[in-house]
Every structure is written in C-alpha cells, then in structure tokens.
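Note that this complex is displayed minus one protein chain, with the remaining chains in position.
Labels A and B are assigned to the chains in the order they are written; within every chain, residues are numbered from 1.
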Amino acid sequence: MHSGLALRCDSRLLDRVAQTLLWLLAALVCGVFCWLLFDIVIEGGAGLSWSFLSQLPEDAGRAGGIASILVATLAVLVVCLSVALPIGLGTAIWLAEYSDHLIVARWVRRSLQLLAGVPSIVIGLFGYAFFCRALGLGYSLLAGGLTLACMVLPLLVGALEAGLRAVPEPLRQGAAALGLSQAGTLLHLLLPAAAPALMAGLILSVGRALAETAALLFTSGYVTRMPESLADSGRVLSVHIFDLTMNVAGGDHYAYTTALVLLGLLCAINALARLAVGVLFNGNVRRNEQVFSQ
Amino acid sequence: MYRSRIDRLLQIALPLLALLAAVIVLLILWFLWLESWPFIASGDLFNSNSWHPSESQYNLLPMVLGTLVTALGAVVLAAPLGLAAALFCRFYAPQPLARIYRWILELMAGIPSVVYGFWGLVVLVPMIARWQGPGTSILAGILVLTLMILPTASLLAEAALEKTPEHWIAGAYALGLNRWVMVRHLAIPHAYGGLLNALLLQAARALGETMAVLMVCGNIAVLPSSLFNPVRTLSANIALEMAYALDTHRAALYFSGLLLLLTVLLLVLGAGRLRQEYKHA
Partner (left out) sequence: MICNDKLFAYRFTLFGRVLTVVLLGVLLVSCSSERNKANHLQITGSSTMAPLLTEIAKAFEQRHPHTRIDVQTGGSSRGVVDTRTGLADIGMASRALKPQERDLKAHTIARDGIAIIVHRDNPITALSRAQVQAIYRGEQRNWQHFGGHDADINVVSKAEGRSTLELFLDYFELRSSDIKAHTIIGDNEQGIKTVEGNPNAIGYVSIGTAQYSVEQGVAIKLLATSGVIPSSEAVRNGTFPLSRPLNLVTVKEPQGLAAQFIAFTHSAAVESLIEQQYFVPLAH
C-alpha cells in the first residue's frame, strides 16, 4: 500500500467528483443500451405472440413463427454447455490449484486467451472443416454445439479460475489440516465458495453463445425444419436474425421480434443458471454484497 | 497428503482436460496454416499493391491497419467506460439500482453482433453521414465495437472488483478513508490482474469481430486517412469474400485469418509481460 495515505484535505472533493463522473458515465452507457433495447422492443413487440413461438417459419421467415428455431437454439446450447462445462471446470481447477509451479500452465492460459481472439468466422470455418467434415458430423446441431463450446471455453475458464483463486488460502490449509482429500476440498469448499464466479462465467458464456452467428451458420446450418435429433441441421436464433435482416427482403419486422425472443431467452436462462447453482451449492450465490453504500 | 482414489483420478483427468482446452487453438492454427499455404507459397503477398483478387492483387496492409485502428479505438473507449460502469455497479450505486444495471449489462452481452451491426447501420451510420462523409467509417466501426465489448468488459471488471477482501474495505473505513481513496488505492490495485484480463479478452474479441464491422465500416480496402474514411478489417474481409473465393483467393483469405491470430498472440504475450511487471511492483 502507498505510504502517505494520510487524510488529504481534498480527498472528500475527489470522492464527490468521482461520484458525479461515475454516475454520468454509467448513465451514458446505460442510456445508449436502453436506446438499443427500446428500439428492439418497439419494433419487435408487435409481432410477438404465442403463435409466433409455436409455429414454424413460413415464406422465408416473413410469416409463421420460430418454433423450430427455438428448439434448435436450445439444443445447440445444451450441447455447448455439456461439453464446455466439464472441460472448462477441469481446466480452471487445474490452472488454479494444481499447476502454479508448472511453466506449461502459462501456455495453457495463453492458448485460451488466444482462442478468445479467434474471429467468429474463422471458428465457423474451422468447425465446418473439423467437426462437420473431418469428424463426419455434417451440418448438425451437434457440430454447432461443439464449435460453440470452443468459443465459450475461454470465458468460462477465465471466470472460474479467477473465482477459485479468490478463495482465501486459510480455507485450503484448514481442510488439509483436517485431513480432507483434494477432491473433498474441491467439492465441499472451493467450488461452493467459487459458485458466484461459476454463475458469472455461465451467464457470460450463454450470452456469448446466443450472440454467435457466423460460427453457427457454417456448422449447424440453415434448415428451418423442426430438428428431430442432434444429427439434424437446424437454424439458431442469431442466424435467423441475420438471414431476415441481410438476405430476405421485408424480413426486418420479424427480425426484431426474433431478437426480442432471444433477449427473453437469455433472461430466462440466466435466471435458471442462478437458480441451479444456488440449489446445488446451498444458496452460496449471494454475492459479496456491497458492505457500505452511500 | 492423503491419496484417495478420486484424488489420483483427478491428478490424471484434470491435466488431460486442460490439455484438451489448450489443443483447440493449436488445431485452429494448424488448420489455418494448411489452408493458407498455397498463398504463402505463391509469394503473391509481396508483389501486390492493392486488394483486387480478381486481378491477383493480394495486398493485406490496408486491412491489417483497419483491424488495428478499429480495435484500438474500441479498447480506448471501452476501457474507461467499462471501468466506470464496473465501479458504479460495485461501489457507488445503491443495491437495487446496481442489480438492475448488472441485469441490463448481462442482457447487452447476449445481443447478437448482427443486431448491433444492423442498429449501427440504420441509426449510427446516417447520423455520422449527416456530419461528414459516407457515414460507413472507422468512427462507426469504433462506436459499434465499443458497444459490443463494453458489457462483457464491465461484467468481468466488476467480478474482479468484487473480490476485494471485505476486511480491507472495512479497515479503510475504520481508518477514516473515504470511498474514492479506498477504491483508487485498494480496490483497483487489488483487481489489476482481473481488470487487465478483462481488457485483454475484450481486445481480442474486438480484433476478431466480424459481422458488426462488416455492416458499418464501409469495407473499402484502402489505407484510410481520416476517422470518417471507410475501412475494411481482416475478419470482415474473410466474411465478405470467403463464400465466393476459390484457390489462391481462398488461401489468401485464410492467410489473413492467420495474420489476425498472430496479432492476437502478440497482444496476449505483451499483456502477459505487463502482468509480470505488476506482480513484482
């Protein structure tokens, strides 16, 4: 810590200035986002109805609904998370608990950061070449989910590793002193303590996954039929929005509605993620709520 | 230490999982290298002075510059704004407001790049066009990219700030320090690692963003001379032309993907070096 942290007579002024500035900037950021949200709600709200959610697309998406697209999106998400979570958890645990003394850990971390920077279109092309062609999955929800897992992994590992590292050392030492095995320490102490970080990572990953377009266009494909299995091709929400705005004349209206549905889905999944992690870890997801607020 | 069976299993399984995660990017690099080899081998890279694939001109420099300028601009804008939003959420806003704010940020992080690009095209670009020039420009690209990376950057920064030990904060107040001093001298330095990581991840994302910049940057593969000039980024280049490219053109596009990854690698290594220095400080 700095020496000379004695009370400066202008520090209270600084706090006031900081407060005003921060409120203003936060309002600016919020304002722009609310503008965008507002546009989506206004333009898309009119088309929203139960039949929109339960019918299949017709007339190239300008009529009908998005039922098959919703199902395809959920399927791709499930595949993505079921693959990314174990790998992400394992990697994060290894990085945070087991490998500090190893140089290879630094390279694993770097490779994940590099992965975060791969353009979505390159991941799409790679996913097509590797999952669809080399592994023989063809255009399928499975291939799409696996490709998404690649994109989402850095976020998950980043959030989780930070959460695990923030767990205080005395906890681990106490567990070791009591003779708890490494697995036991993980399961009963560390993971529950890092549950908020896990939740944050999950939410960010789901957001990233739902927002991805180019990668899924080339892997899970363009088909609007209701998928019957993971090996079928299916269009996801973001690809549908892309097609309606950029490729189909007169598709703007339903594009906004689809975007609205996507946001609603995101909200629902986030709430579900909070619930799931809360139930699993006995409600330890109450965040370190602000101790002092003014 | 007590070695149960599960512990032994973990000792094997965890490194394997980590290896699997690390291998993915290596596979991608190898794939890009394979596909771009015909272009590298042909040497066209060095004897072209513009980007006109139909005439075998494959100069990538304007696009490299376009990528760097738009990403840099976005990071320069998003860093202070993201930090401000994170500080606001964590330390300066009343609880219910902070929760709503965080919820809005989470929502924004999930909006597809297509929607951001589309909104940029129909709202931002005409606004800029009224001011100066064609509208589709570096400025539009920077603004849209900032919008895209801001939510995730703020959320990651806020998660990093949240880990400030509570007893530090309590101690600071007990000593009579006010909130801003506590934030500036305790919370932010403690969170440097997390903040840098957030910035790094989002800078990488800005470098690789495709759809949104495709719609608002103008896609002119020429070296720009002002903020209002149109520009083409490497990833937009791939997205625009990959669907219709054959042979050398296709290999050239894959090569630009490789170039982009190398830029990100440099960024990652540089940030790692920075973090080493902060650790010793």
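A few notes on this one:
Quick note on the criterion: a residue touches a chain if its C-beta (ideal position, glycine included) is under 8 Å from a C-beta of that chain, and two chains touch if they have at least 3 such contacts.
These numbers were taken from a predicted model, which means no experiment stands behind them.
Considering the entire complex, the omitted chain makes contact with A, B.
Within the full complex, the residue among A:181, A:233, A:257 or A:270 touching the omitted chain is A:233.
Of the candidate positions B:42, B:57 or B:248, contact with the unshown chain belongs to B:57.
The chain omitted from view is touched by exactly one of A:91, A:181 or A:224, namely A:224. Listed by residue number, the positions of chain A touching the unshown chain are 59-61, 78, 82, 133, 139, 142, 187-189, 192, 217-218, 221-225, 228-233, 243, 245-251, 279-282.
Mapped onto chain B, the footprint of the missing chain covers residues 50, 52-55, 57, 118, 121-122, 125-126, 129, 133-136, 214-215, 218-221, 230, 232, 239-246, 249.
Heads up, the rule we're going with is that only the chains that are shown with their structure count from here on.
Between chain A and chain B, the centres computed from C-alpha atoms are 15 Å apart.
Chain B contributes residues 1-4, 6-7, 9-11, 13-22, 24-28, 31-32, 35, 80-81, 84-85, 87-95, 98, 101, 104-116, 118-119, 123, 147, 150-152, 154-156, 159-160, 162-163, 165-166, 169-170, 173, 175-181, 183, 185-186, 193-194, 197, 200-201, 203-205, 207-211, 234-235, 238-239, 242, 254, 257, 260-261, 264-265, 267-269, 271-272 to its touches with chain A in the complex. Residues 1-2, 5, 7, 11-12, 14-15, 18-19, 21-23, 25-26, 28-30, 32-34, 36-37, 39-40, 86-91, 93-95, 98-99, 105-108, 110-123, 125-126, 129-130, 150, 153-155, 157-159, 162-163, 166, 168, 176, 179, 181-184, 186, 196-197, 200, 203-204, 206-208, 210-214, 237-238, 241-242, 245-246, 255, 259, 262-263, 266-267, 270, 287-294 of chain A touch chain B in their complex.
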